[in-house]
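Structure, as structure tokens:
All protein chains but one are shown in place.
Then we have subunit A:
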Amino acid sequence: MIRFILLQNRQGKTRLAKYYVPLEDSEKHKVEYEFRTHKVIYRRYAGLFFSLCVDITDNELAYLECIHLFVEILDHFFSNVCELDLVFNFHKVYLILDEFILAGELQETSKKAIIERMGELEKLE
């Protein structure tokens, strides 16, 4: 399962952090540098690093592509996403993430389904 997901820029500023395991706040801040017993799958898009911490037995490539799918969804939603979009709309990113991953597992893998769902939610605001 996914233990946490992190999105950081090259300066190490966190743009998104979501934990599916209970960690103390101090651990959360530390975790961004070290995490021993699991593996971190990461991918860089321009200046942004997307990292997933997953179980040691998990399928690496599947999670690597899971990152890409997430990026595609963000790209679609923000039409040509850039770091600033994520900074100023971090709350939206959390919403999208909640439609994509839940309880540390993939919930929905259809870009279309997620974008449609976001449309529904925007109407409610």
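Convention: a residue touches a chain if its C-beta (ideal position, glycine included) is under 8 Å from a C-beta of that chain, and two chains touch if they have at least 3 such contacts; residues count from 1.
Quick note on the criterion: contacts and distances are computed from a predicted model.
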item	value
UniProt protein name of the chain not shown, from "DNA primase", "AP-2 complex subunit alpha", "Electron transfer flavoprotein-ubiquinone oxidoreductase" or "Radical S-adenosyl methionine domain-containing protein"	"AP-2 complex subunit alpha"
Missing-partner contacts on subunit A, residue numbers	1, 13-20, 22-25, 29, 32, 36-41, 55-62, 64-66, 68-69, 78-79, 84-85, 87-92, 94-95, 98, 102-113, 117, 121, 124-125
